[in-house]
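Every protein chain but one is kept in place in this view of the complex.
Per-chain numbering from 1; labels A, B and C assigned in written order.
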Amino acid sequence: MKSHNVAMLGTGLIGDFYTMALHGQRNRDRVSVVYSRSEERGRAFTERWDISDFTTSLDEAITHPDVDTVVVGLPNFMHEEVIAAVADAGKAVLCTKPLARNGAEAKRILDKVESTGVFAGYLEDLCYTPKSLKAIETVRSGAIGDVTWVRSRETHPGPHSAWFWDKEKAGGGAIVDLGCHCIEIIRNFVGKENRPVEVMAWTDTLVHPIAAEDNAVALIRFESGALGQFEVSWTFRGGMDLRDEVAGTEGTIWLNHFLRTGFEMYSSGGGAGYVAEKLESTEGWLFPVGDEVSELGYTDMFTDMFDSMEDGREPQETFYDGYVVNAIMDAAYESASSRQWAPVDVEWRGGSTSRIEKKAGLHDGHGVVKEEILPDGRKKLMLSHKDTGEIFDLVTEG
Amino acid sequence: MKSHNVAMLGTGLIGDFYTMALHGQRNRDRVSVVYSRSEERGRAFTERWDISDFTTSLDEAITHPDVDTVVVGLPNFMHEEVIAAVADAGKAVLCTKPLARNGAEAKRILDKVESTGVFAGYLEDLCYTPKSLKAIETVRSGAIGDVTWVRSRETHPGPHSAWFWDKEKAGGGAIVDLGCHCIEIIRNFVGKENRPVEVMAWTDTLVHPIAAEDNAVALIRFESGALGQFEVSWTFRGGMDLRDEVAGTEGTIWLNHFLRTGFEMYSSGGGAGYVAEKLESTEGWLFPVGDEVSELGYTDMFTDMFDSMEDGREPQETFYDGYVVNAIMDAAYESASSRQWAPVDVEWRGGSTSRIEKKAGLHDGHGVVKEEILPDGRKKLMLSHKDTGEIFDLVTEG
Amino acid sequence: MKSHNVAMLGTGLIGDFYTMALHGQRNRDRVSVVYSRSEERGRAFTERWDISDFTTSLDEAITHPDVDTVVVGLPNFMHEEVIAAVADAGKAVLCTKPLARNGAEAKRILDKVESTGVFAGYLEDLCYTPKSLKAIETVRSGAIGDVTWVRSRETHPGPHSAWFWDKEKAGGGAIVDLGCHCIEIIRNFVGKENRPVEVMAWTDTLVHPIAAEDNAVALIRFESGALGQFEVSWTFRGGMDLRDEVAGTEGTIWLNHFLRTGFEMYSSGGGAGYVAEKLESTEGWLFPVGDEVSELGYTDMFTDMFDSMEDGREPQETFYDGYVVNAIMDAAYESASSRQWAPVDVEWRGGSTSRIEKKAGLHDGHGVVKEEILPDGRKKLMLSHKDTGEIFDLVTEG
Partner (left out) sequence: MKSHNVAMLGTGLIGDFYTMALHGQRNRDRVSVVYSRSEERGRAFTERWDISDFTTSLDEAITHPDVDTVVVGLPNFMHEEVIAAVADAGKAVLCTKPLARNGAEAKRILDKVESTGVFAGYLEDLCYTPKSLKAIETVRSGAIGDVTWVRSRETHPGPHSAWFWDKEKAGGGAIVDLGCHCIEIIRNFVGKENRPVEVMAWTDTLVHPIAAEDNAVALIRFESGALGQFEVSWTFRGGMDLRDEVAGTEGTIWLNHFLRTGFEMYSSGGGAGYVAEKLESTEGWLFPVGDEVSELGYTDMFTDMFDSMEDGREPQETFYDGYVVNAIMDAAYESASSRQWAPVDVEWRGGSTSRIEKKAGLHDGHGVVKEEILPDGRKKLMLSHKDTGEIFDLVTEG
């Protein structure tokens, strides 16, 4: 039974979540050293999580002799340089989302890790939530037929550190922060071999005094004909809305990861102490989540990363996936600017996917548009005429 | 206490719903005469609803001496001609949705009723659901601040008569059948004074052997900056999905009109008889609606129509609204073809709406992007620098 | 088309709801005269509802020449005397719930109206909610098999007038106020011909400084073996919880009438004006109801009452039903005191109901306790041995 020693780069919210997962339950992997630019935040982090070593030197953290795996939990603008250093040190690298600020940067990162041959995993937690994993498996088994449409939504009142809000450092606004999740969720449902062809996006800055977009909606057209749709916002009121909806020719899947998961609480405000974490209010009806680190996918994500490393296979989410996501976000920004559908510019490795199959049966040679059973037991057919294409009703004796 | 005698034109599903509403509870208005092209369907309809008179002559129905109000429940391609006849007969006319097959046709209809001065009401039932009415009132009161985004979704497995599926007779596909509802719901939430500026739409025919679209998603940009978004489908599995979501700067509203309204039922399939109406399945978990005619808005809709008629005021939903909806649908089709945002071409009467207000406060002259309370009670500010616009964190003593 | 003129006795919350229903939508019946003990409240009521006549004389209201139907919306301790006066006046009488303060009083009321032959209806609104009506119809059709268990729950933070809290005037506490609803809902689901045999109840006064119970749970055993269970509370936090659950041998029904009906709203508290009615909070997540007067059953209740009157049949809810409910509540109080199951003392008219049928099939003469399909396709039987009754597993080739 192997275990891993991790260098954790970064002590922000995401560093906390990653370490909570790694040190959670009876997990056998551990964070051995932490890097933070800030002495104060770094010390607090090691105490919070019972970690022995701390450093303000990136190089020291990466080359720490105990460490075999480096987790990059740093702001977007630092990814390229830091990942290159990890790759040069010959260690496994796991990078938080998004992989980069744009497709070109992502491609350089991908090339670097591929040229050095180190293990690289893309820490896209929301593709690893237990619900997502089971739903993706269900969809791939064919249980809902061909996927026609996927909606993924991530909205909340905005991130917790300045750099997220800075277009230059982050590479964009709500799309780069939240849309990256949605896009990869959509890809998992429509199939990763299903090429994203083009994107149409709306972006606007409606509420916050920033240059980046605080709201966006985008449509992604895939080779099969399936449509992906994402909605992101930094102005949502009511907590964090994390929902995915999948429509198929034989079924439907709806996932709610945060606000309606079977935990409902009313507080009059008159009680004592602690209510629940991460809520905009502490009165009225609240919707806590049982175990966030599990429900948000962190646990299953690290399991896949380390198991893949040990088994010598690729994880579910790779740097190539991160690169595709960046390419789709580039197209979204281009579309928002050109006000047209923008093609996705990506070096495609995913093969090709055939068009969603039209399932029309025939009745006397006419295409069956729909059939219904009438209350009296007879069957009503709506038929497309074999010669004229005109559509007509026909009632038969069932 | 006045009451009205109605000529019901059309005996399809919508005629049944209208009559169920008019003859429901202790309602004081009645259908006096029915028109159907089919002798058989017409006779069955009069028996089903206990109506005395039936005719296969449109003219006879319209000019029936008892009748003061004509309800048009006929296929889209017949609206213009029939409404003109009613207007010429000087009677009140209530027309089902959509008003017409396109904006030009709708404009001619509008001009006709305005020139004759008859009372005209647009039977947009889904803007009259009890939930919608209360939610619209709540939004208008300012309770959720400025509306930034509205999603309206209507999907089901497809309509019940051939003409709906026929692009020529209907004027389009799922957009014309379902999107017309969504658009007017969106307008009620963003404000009817808020001009629809332009539309971006995706349409496709993914499953059914028809020329019209069976799936569509569209974005509507309004003058205030608010975004409307509608999703329609004739290929949804699982019943009828009718949901609206409204985001505002101070709150959120989510409405579910059909599949999750507090009535849940599991059937093993081993019981006797009747289960529930309008369900794709009769086994497994089912989600009936208590009183469809009320929940879908028919009851409140006719109340508004007849009360408005008696009070000499316009109803909530007018032919002008129907015309605006058609103009927006035209823009959607144009966008689907041009693959660009398409302007909404409409003779606008609604006035103008100011841009959603950015609410940034100031701290030492810097714009406040966000503020949070830290666990130790201190306040964390994310600020946009007054000179450079750069965003930085500042922790204060609360 | 007949219509009715009503004398409304009482101007409390229930009088408002009744009048809202009677004057709602396009209803053809009207309140003609109002009685209130208070000049001030009576005047306000007539203005609120546009009613012409008001009186502080019960006798004047009852004998008002326009009036054919008297609605009793007065405190429980006044029912007997007032109903007798209406019966003597020979007018139809509709009485709010509960019918009386105890079974003996209810029996005298029942005897009085039966001896005078006037139409009498029991205004048990929660048995007339659209969801309840459809669910009851579904259950009666056999769709969920034999009913084994019904839970009905009504809880809120307590009533709005002093007399409700007064054990003597009301006849009890939360059971008399809320349990009367639950009991009649349960009877509708287990079948009104299904005799309530005995009751076991827990009551306590946990929070409020009153003599009556503010919390109670009771179990009612019916002749068929079915169990009814009600939970009532005047100390619930979070609004009004109105839920019913029905278990049958072939299915399950869950109804939620108030807190989760597909209308969800988040308010930051920073918006303007009106939020929504009847909520404990105006911040956080709120759950308004679209049209309370319809959703709570008032509309369908008066329709049934007046239609029954006109058709010369009994309404769904009769004074006999009200009497049975009182008898069951008496047994609940007796049980709370004796700490044993208490028999229901009632003059039973409902016939008899056979025991829930055990459905055991046979396999080689052994009773089939359960059968399951194993993952490999074989069938697993749990059998009750024909001779010994011992239970054993048997795996067969399916």
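Keep in mind that, in the parts below, contacts are C-beta pairs under 8 Å (C-beta built on N, C-alpha and C of every residue); 3 or more make two chains touch, one makes a residue touch a chain.
Keep in mind that what you see is a predicted model, and the values were worked out from it rather than measured.
From the options C:E39, C:D88, C:D204 or C:E347, the residue with contact to the unseen chain in the full assembly is C:D204. Taking the complete complex into account, C:Q340 is the one of C:Q340, C:S354 or C:T396 that touches the chain left out.
In the full complex, the hidden chain is touched by subunit C at residues 144, 148-149, 151, 155, 157-163, 165-166, 200, 202, 204, 206-211, 215, 217, 219, 221, 225, 227, 229, 231, 233, 235-238, 247-252, 339-341, 356, 358-360, 367-370, 372, 380, 382-384, 389-393.
Residues of subunit B in contact with the chain left out of this view: 237-239, 266-268, 280-281, 283-287. Touch with the hidden chain on the side of subunit A covers residues 1, 3, 25-30, 129-135, 137-138, 141-145, 248, 250-257, 260-276, 288, 290-291, 294-295, 299-300, 302-303, 306-307.
We take it that only the chains that are shown with their structure count from here on.
With chains as nodes and touching pairs as edges, the resulting graph is complete, every pair of chains being joined. Remark: rotation between subunit A and subunit B after Cα superposition is 180° (nearest 5). The mean-CA centres of subunit A and subunit C are about 48 angstrom from one another, to the nearest whole unit.
Our note on geometry: subunit A versus subunit B, Cα centroid distance of 33 Å, whole angstroms.
Distance between subunit B and subunit C, defined via averaged C-alpha coordinates, is recorded as 35 Å.
In subunit C, the residues that reach two or more other chains under the touch definition are 266-268.
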